[in-house]
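Apart from one protein chain that is not included, each protein chain of the complex appears where it belongs.
For clarity, chains are labelled A, B and C in written order, and residue numbers in each chain start from 1.
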Amino acid sequence: MTDLLERENKLQGMGVSRLRKEDARFIRGKGTYVDDIKMPGMLFGAIVRSPFAHARIKSIGKEKALKVPGVVAVLTADDLKPVKLHWMPTLGGDVQAVLADKKVCFQYQEVAMVLATDRYAAADGVDAVEVEYEELPAIVDPHKSMAKDAPVIREDIADKDEVGHGKRTHPNHIFTWDAGDKAGTDAVFANAAVTVREEILNPRVHPCPLETCGCVASFDKVTGQLTVYLTSQAPHLVRTVVAMLSGIPESKIRMVGGDIGGGFGNKVPVYPGYVVAIVASIVTGVPIKWIESRIENISTTGFARDYHGVGELAADKDGRIKALRFTALADHGAFNSHVSATKFPAGLFSICTGSYDIPKAYCRVDAVYTNKAPGGVAYRCSLRVTEAVYLIERMIDVLAQKLNIDKAEIRRRNFVKKEQFPYATAFGWTLDSGNYHAALDKVLKAVDYEGLRREQAERRKKGELMGIGISTFTEIVGAGPNKVCDILGISLFDSCDIRVNPTGSAIARLGTMTQGQGHMTTYAQIIATELGLSSDEIQIEEGDTDKAPYGAGTWGSRSTPVGGAAAAMAARKIRAKAQKIAAHLLEVGEGDLEWEVDRFKVKGNPGKFKTMKDIALAAHTSNIPDGMEKGLDASEYYDPPNMTFPFGAYVCVVDIDKYTGETRVRRFYALDDCGTRINPMIIEGQIHGGLTEAFAVAMGQQVPFDEAGNHLGNSLMDYFLPTSAETPHWETDHTVTPSPHHPIGAKGVAESPHVGGIPCFTNAVVDAFAHLGVTHLTMPHTAYRVWQTCNALGINKR
Amino acid sequence: MIPREFEYHAPSSIPDALGLLKKFGEGAKLLAGGHSLLPMMKMRFAAPEHLIDLGRIAELRGIREDKGTIVLGAMTTENEIIWSKLLQDKCPLLVEGARLISDPQVRYKGTIGGDISHGDPANDHPALMLALGASFVLRGASGERTVPAEGFFHGLYDTELKPGEIMTAIRIPVPAAGTGYCYAKLKRKTGDFATAAAAVLLRMKGDTVQEASIALTNVGPTALKAKAAEAALKGKALGDTTIEEAAKLAMGICEPTADQRGDAQYKTAMAGEMTRRALRTARTRAAS
Amino acid sequence: MKVRIDKAFPVAAPPEAAWAVLRDVEAVASCMPGAKITERVDDTHYKGTVTVKVGPATLSFRGQIEVASLDGTARSLHLVAKGTDTTGSSAASMDLTASVVPAEGGGSSLKGVCETSVSGKAAAFGGRLMNSVADQILEQFAGNFTARAAAAAAPAGAGAAAPEAPGQLNGLALAWAVFKSWLRGLFVGKGT
Partner (left out) sequence: MAKKQAVAFNLNGKQVDVLVEPRELLIHTLREKLAHTGPHIGCETSHCGACTVDLDGMSVKSCTVLTVQCEGAKVLTIEGMEQGGALHALQEGFHQEHGLQCGYCTPGMITRAYRLLQENPDPTEEEIRYWMAGNLCRCTGYQNIVKAVQYAAKKLAAKAA
């Protein structure tokens, strides 16, 4: 028995808090991020950007810039036209100007790129480029986009009555998407005992990874080979877009992800900077490096949210929800550039029924153009899931307050019950597994919820503000089932390719792309358990499109649900072959064998066995069954039968200083259920990070604009990234409810704390004012804003 | 985020520095800690032709006591202030203030002289200096003069420091033993400027205020000395009503500008709130 | 970031004298703090620069001034000035309507309506304070203008006592206006 444990420990497989393999280089400063790459003859590209949110370009003067020492060239849209690369398709079905073509549609839009021998000369060159603009009226508020007399933002598509997602009814209209049973839902609302309605905004924020976006593009004129090192969460998709765009055969394009300094959704789209750098390299024949500054990053690449929602619930007098009606006005900026599955232009917004058993539901999203940077990326979530979960987790609190029902109790009354799984939501999603009551009860007990409510009552008597927030969310991740999920027609499968060497070590390559999630460590653990080989001898590679099989990349918590499944399935193909070889070697039938940790042994004869190492060697000899192919390799392109639905129960306790408006997070307890747990240490790390980003979004993040479309806070002085001093201490916990359809039962976890955390913070802040009749407060809950609430309520008089 | 070209000079003595200032005049800027000037140069809002680095002038450094006066070289860093035994013992208000400035790395480079001569009301030292009744030693071609903190700050980036002059030292009368103190600062996050802050020195006799000194950060074109509030406290018993009166009087002199931190009403209210808190804390620290 | 300011200032000179100054665009420009006319394109179009210097920061806008209308009977001038800063990363525009109306005691009054806007980098960091900018510009313009008009009216000889148009805008005023929140916004307030 101890021998069995020993062998298991040696594998360092699933369930073990295995230390990370990737750390070795990072703690030595030996990571290779894009800006670390230096190539002979490399030029540095810097972008000239528009100071206006909406303007015509009357002229662009290069002469002065070209005289700047070190400046080699200045590229504009006119230079890209001959190669037809001045516009590019977006991953959202729209097109986007690579360099502004006669007109700029958002502030800081790309107007020209200056190529110079180093970044100093490039910066001097950018200042010397003379652009003459004619300013046009700008639309900043999406509510004004579809006004009759609204200025047309996208003249290039003014005549198109659709941009990839159905009929457009206004030049500034992108799409209208809806789901559910409108008539049935309206009917329930018409006769409901109780209805509640609230306008709920998810303000424009930015994922702001610590490393900005950038690339090094290198085109070899002799071989026609294009190599691009870039900060992409989805290098294969970018390669496909570049191939479509440039006409270069995909086989001659190599995208390399390398090390990425965080992504959080910011690094999924294809950005003009990448494309101009590629063109510049094709034109000049030398490598081109383009790296964003932080201000450029916050101002131009991949913002998130800007969802202006309206939530409505209909319920009976006991708080049982009978119907849900959610709508949202989505500000996508000047181009519809974020990644969205063709059939889901509003992403997975229809997960908005959350953890609750709601018979009737209808949701609708209207997306419009404004003169703001393009994006609407999924900031540490699957597309539009944070927006959806925020709506339902806020609205159920609003309903509880209206009916004066405890906020935990109203959730219990509406939860989908354990025995209802798999559960079909009113929007047609099939929630794979869950045990919501157990999760919530465990958390309430852990924090002594009753005690907290008693304390709150006492404090309220003394005029103090204490808030208790609850969030019992259900996430939807792992895009996705190929029959419904595609981008530019390409299905959202993912892939794994495993080769076992004669001596029993292995290399596995996947189509995903780690940005800190620790794939080198966790994928090896999955394969180790499946193959019975030590994870230390399993090498993981991703991100180099020449080596890795095609995959849609790492976003929307796809890696474990899709990539991890592919790894397990590929490993199982190998094990199946190994079993045949073992039977041959042991001269027994396959049925006489049973698998144990790292070996096949003959049933009832433990002395007779072959380890996977033995089999690996045999597989490369003649001693295998007749007609069997040599080698021990397999690959899997995994098409998930369903999404996975991680869930959790969070409680947040805040104390608010009504005289300054400051909110102190006294306690945050997070229970997550991500199904089978591959590496508890990494899971906890992901939860800490996700909660911290949720804290940032709820308590301070917003990208502010003035009415002319000028940015009013696009550096790290104004944009809130909490430091160690501001960040609360996190308590984590878990339950395990495996996914029935996933090969190893895992669901994905990194996004849950962000998605579930944001409403938990807001619910806590609002709860602090609940006894004063406050039902909702708009994020972010800065001291200034909270003080304004106190002041309006007249509770902070001295 | 790349500065424009400039010439760099690193004089090793004050006369040399003054010489360079005279020589290059308008085109020259003094470089101390660099955490205001360099970012401004990187944004290309500032483009001096000559940068005169004061970092190599030994006589601009150091903290010493000279007959009841604490003398700090203008190039003394925030970190040196924080760890100074002398200041911890005799001028803890300055230490408390320095600890609330920006972040650790910036405090290694940021200097008290730079903070003061920048003339930015959002900086913390101006209010601390007003509260402490400090005076500044300014040296120019025509010699040296010592000017009180009160009256030194004329407006945003506009101080008594004349072109061609360098601030060489800061002189702070050692507060009487048992003086209560507090720097109460409200900020959005580490590294941010104050939404509002109040610096307080308090000398008590029993429950009665003998002397109160109050100055405010970032609620006007300069740091503000809350004279009316000080006068209202003098000779009175320090209680809720007197503290309230002082806070109201302090708010009365605020004229903040709205920004991402809040509007004028909020900032004014916060100046009052910081005054209340600083007075209460100072009271608990004061010997009666 | 746009603000509109509407003000009237007493001018110690008869309407004719005031109008004489007001109709002379170059004279008017010289009253604009920090403004310089660098080129006269034609009667109604000029090129010029405005320089703002504050603490260690300087911002220079170069652009065009257009005389949108010059109405002698109403003694009213409508100027539109547009410019971008020398790095092309910020832009500013001003729409000024100034008119002279008679006041008691033979004096006159200068009515000014000034709409100022800033875009780009400068707006990101100073836009919220445009009110005081526009106000200051108008205040100083009026001050210079009055002095000039008075001088023009003075028998000693027109323009003799005309004040030097300051080479740059009063640091204190504009600094406070344009750069304060910008510096708040971006820079760690340490050192110089």
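Keep this in mind: contacts are C-beta pairs under 8 Å (C-beta built on N, C-alpha and C of every residue); 3 or more make two chains touch, one makes a residue touch a chain.
The structure displayed is predicted, hence computed values, not measured ones.
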{"item": "Omitted-chain contact residue, chosen from B:109, B:139 or B:261", "value": "B:109"}
{"item": "Residue of A:38, A:148, A:462 or A:797 touching the missing chain in the full complex", "value": "A:38"}
{"item": "Residue of A:148, A:461 or A:729 touching the missing chain in the full complex", "value": "A:729"}
{"item": "Residue of A:64, A:144, A:170 or A:294 in touch with the missing chain, whole complex considered", "value": "A:294"}
{"item": "Contact footprint on subunit B, counting only the chain that is left out", "value": "1-8, 10, 34-35, 38-39, 41-42, 51, 53, 55, 79, 83, 102-106, 108-109, 190-191"}
{"item": "Absent chain, residues of subunit A that touch it", "value": "19-20, 22-31, 33, 35-36, 38, 69, 118-120, 208-212, 259-262, 264, 291, 293-295, 515-518, 681-682, 684-686, 688-689, 691-693, 715-717, 721, 723-725, 727, 729-730"}
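Methods note: only the chains that are shown with their structure count from here on.
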{"item": "Contact graph of the chains (line, ring, star, complete, other)", "value": "complete"}
{"item": "Interface with the most contact pairs, given as the two chains involved", "value": "B-C"}
{"item": "CA centroid of subunit A to CA centroid of subunit B, Å", "value": "45"}
{"item": "Gap in Å, rounded to a whole number, between the CA centres of subunit C and subunit B", "value": "34"}
{"item": "Separation of mean Cα positions, subunit C and subunit A [Å, integer]", "value": "50"}
{"item": "Junction residues of subunit B - those touching two or more other chains", "value": "44, 103, 191, 260-261"}
{"item": "Multi-chain contact residues (two or more partners), subunit C", "value": "87, 89, 121, 128, 184-188"}
{"item": "For the subunit A and subunit B complex, residues of the former touching the latter", "value": "119-120, 123-124, 127, 293-295, 659-662, 700, 704, 712-713, 717-718, 720, 722-723, 725-726, 782-784, 787-788, 791, 798"}
{"item": "Complex interface listing, subunit B residues touching subunit A", "value": "1-2, 4, 44, 103, 186, 188-192, 195, 244, 247, 260-263, 266, 269-270, 272-273, 276"}
{"item": "Residue numbers on subunit A that touch subunit C, as the complex places them", "value": "48-53, 107, 126-127, 129-131, 133, 135, 706-708, 710-715, 717-718"}
